[in-house]
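All protein chains of the complex are present and in place, except for one that has been dropped.
Chain nomenclature is as follows: A and B, assigned in order of appearance, with residue numbering initiated at 1 for each chain independently.
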Amino acid sequence: MTAADGGPAAGGTATASTGRADSSGDGGPAVSARSRHDRLQTVLALARVEASMLLRSVLVVAGLLAGGFAIWFIVQLRKPLWWNASWQIGVGQLILALTVLAAAQLAAGRARRDGMTDLYGSFPVSGGARSVGHLLGLAGVVPASLLLVGAGVAIVQALGPIGVPSATVLAAGLLLVLAAGAAGVAIGTRFSHPLAGVLGALVLFLSSATSHVATGSGIWLVPWQVGQDQLGALPFPLAGYPPGAAHAMELAAIAVLAAVAALFLTIRRARTRVGLAAAAAAAVALVCVTGVVQASPIPADSLSHLMRAVAEPTSVQPCTVANQVRYCLYPGFGDVLPSLEAPVDGVLAHLPVRPDQRLTVMQVTTLSLPDTTLTHGHSQREIAEWTAELQRAPGTGAAASAIYLPVESWPTAGGALADAHFDIALAAAEWAVHLAPTMTASQINSSHFASCIPLDQAREPIAIWLAILATHPSAAELNAGLGAGITEVSNTWVAAWAYPGSQIGGYLSPGGTAPTTTAVGYLLAREMTRLPPQQVTRILTASWTRWTNLRSTDAQLAAALGIRLPHVSASAPGPAAGGTPAPGPQQPVCTS
Amino acid sequence: MTVSARTATVEATGLSRRYGITRALDSADLTLDRGVTGLLGPNGAGKTTLLSILATVSEPDAGRVSAFGLDPSDPAERVEIRRRLGYLPQELGYHRHFTVAGFLDYVAILKEITDRRRRAEEVARVLAAIGLEDRASSRIRALSGGMRQRLGIAQALLGQPDLLILDEPTAGLDPEQRLRFRELLSDLPGDPVIVLSTHQADDIAAICPQVIVLLRGRVRFTGTPAELAATAAGKVWAADQRDSSGHLSWRGGDGRWRHIGEQPPASAELVAPTVEDGYLLLSNAAGER
Partner (left out) sequence: MTSQPAPAASAAGADQHAAAETLASYAAGTVGPVVVWSVERHLAGCASCREALSAHVDARRLARNRSVVLVLAAAPDGRLRRLIRRCGVPDHLLRLMAATPSLRLSWLLSVAGVLAVVAGGTAAARYGWIPAGGRRVAAGPGDPALLVPLLVVAPLLVLAGVAAAYLPMFDPASQLAAAAPYSGFKLLLARAVCALIAALIPAVGAMLVVPGTGWLPAALLLPSLALCSFALAAATVVDPRAAAIAAGVLWLLPAVFLATSSAPLAVLQWHAQYVCAAVLCACAAVLCARRDRFELGWMR
């Protein structure tokens, strides 16, 4: 990051003017040797002071805090995948880099801004040496950057990540901070106005935030791209997507370029300038080489392997069978298995009769093509093939005896995880009562809704009852879904119930296609949970096929169990109360 | 008090500098010895330009400078001069968020005092010399103007320079602080060459054994203050009435007038001249109307 020889090597010319040097009484070479050592010590002392000032500056501390907060904000809520999380930590480093750029510009422009140029001109330390001191002083932000990396790794580890972190990508974040600092020093050496640093930080930020404007491979060339990729949806890391090592080298070359620019402005000696120009040329060459590497297409067979893994997950997934339920997870996601088995086993434990079909819980992912960041450089024919292949991916359509689990949105802990458990339990229970989540194609085309509603079907409260027994959610959370709203079915208003986890479309794939649950069904299930489970099981087992038939009604179930059917009044929204509602979009009833 | 070529440590011959069409310095020659030399002249006479050339901050258009036998036009020797230099520019800005001790420490590093302990000793020494020890940890922006001026003098004293160039060091100082400043200059270790500029004659009379008068870019006088006063000998007289042939007239409390002028009347009662009288007559002769 520093120029090859540094600026302060003017002592070498002492021997050139021997006449003058003799008259001063000191030997020429002795003066130059001592002065070179002195200069080095001075530059190092200067660097130490600048480093401590930079580290203690308000801007850097604020950037550190904001970067840490950004990492926590981006990473939390979802189970982190290290091939994605490494880059997310880099976003925090970008924020730190912005503030470091501004702080370094302020430090480098300090002399001119405060009117000290005359005084500084009278010091033995030259402007070039001071620039070297500022550049070396950037080492002061290395601890801050490493702290950010450490905090990011800690945050990710606390959430139970999949995969291993990439040291190259994490190091690239550090290089980004150093490159931004060097750019700040270069800007400050020329422009001392404090807003020049802010402008530079803005340019850096905009280039990252609008990187999606560049199509295809261009997005890798900006200092840091922010979230314009499908990294979070990959089931395993894909080499070259993104190209981490080349990116790190590019950042190092940019740092060298910025440092050379800073030194070029302050060093006047011709020989040093030639060396600096050579270093700049080498850095530009490196940038070009890494640019070519980054812009080169991802190997076709890697992409084909990825597409096959997405379209036919079973080809890469090892499947285990537990309790006669098949679990298929991508390799590496093994620690998700216990949290999947728990709700499903809970449902099966209370299930009177198991269906014939075997339940499969499969992890899927959805990639969307066209995405030029993935497919740049490949022919249209190949892209069309892959697009067609992806249409066959299981996650794009629901199935009767399979539960699809998306790779990227599985939550980690807390309330969201409990909601996800309920979601799975309910899906398993719906499989158990033969309540399929899909509508036929013609139904979807003619309806505004992507899900059907099992209106007045006894199997619905049974499924809810099974799910509640399996996961034991809190009563408050269950009751909170009662005010979810109403929907229109067959020209009558029906009150719906939002089960825990349904607000964001559910935790399963495809989102938003699970059957809409009714308030009556939930209330009936709640009454059922107040009865002893064995009693309910006994009554259900007695005529299971009847209860799982879609023609059995809630009233019949309530009568069989000896509980009063709850009544929920669904009033029309708006001023027109009561009566038949105006014709609007009608949600279809589940028929399968 | 005698000036001899062998002890002359800073010499300048034929210095010229112009800014656009303004000729700031016009073939100025001077010789500076160890001890305090005052550079006297009104604002715009070229004092700041001359001092900045001596401090190797700017380059003359013509002329030569030799400081301790070193020539600032050669880069290596220029650095060597700067190692022995302490400079206080005229309008010094400050890094307002630095503390006093932090600023002095930073300047000490820039003066190549690399040993940390020695640096701390130096900073403590100059702080004690200017009397700001109790403000060592306060921010510069909290200091008054006079304290900042003293801080400027302090940074010039770091490293025990052999050549101390002070541009208007007493600006902003009250009389008591000026007194301390005079004592400070006389107490400096190592007997450096000190040149300070001022436009006030009483500073010269009090602290400078040598004075150089600079008017319109040219050196008009070099010598002791007594000699400067003596140049007005025979041109200051007293009278009972107002005499219009004098450049400047003062009326005393006793009703008598004191005139300063080029042509005293033949039978005038001459009185002893002062430094200010000599300065006034020189400026008149130089055309500073």
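FYI, a contact is a pair of C-beta atoms (placed from the backbone, for glycine too) under 8 Å apart; a residue touches a chain by one contact, two chains touch by 3 or more.
These figures come from a predicted structure and were not determined experimentally.
K.L.:
Among B:Ala24, B:Ile204 or B:Val219, which residue is in touch with the absent chain?
P.N.:
B:Ile204
K.L.:
Specify the residue from the set B:Glu80, B:Asp105, B:Glu122 or B:Asp277 that touches the hidden chain.
P.N.:
B:Asp277
K.L.:
Could you list which residues of subunit B touch the chain missing from the display?
P.N.:
The missing chain touches subunit B at positions 1, 42-44, 199-202, 204-206, 224-227, 229-230, 242, 244, 247-254, 257-258, 272, 274-277, 279-280, 283-284, 288-289.
In the analysis below, only the chains that are shown with their structure count from here on.
K.L.:
Can you compute the centre-to-centre distance for subunit A and subunit B, using the mean CA position of each chain? Integer Å is fine.
P.N.:
About 67 Å, centre to centre.
K.L.:
Quick check on the complex: what are the subunit B residues that touch subunit A?
P.N.:
Interface residues on the subunit B side: 52, 55-58, 68-71, 74-77, 79-80, 82-83, 85, 87-89, 91-96, 105-107, 109-112, 114, 116, 155.
K.L.:
Okay, in this complex, where on subunit A does subunit B touch?
P.N.:
Result: residues 10-11, 13-14, 16-17, 20-21, 23-25, 31-32, 35, 38-39, 41-42, 44-46, 49, 110, 114-116, 118-126, 130 of subunit A touch subunit B.
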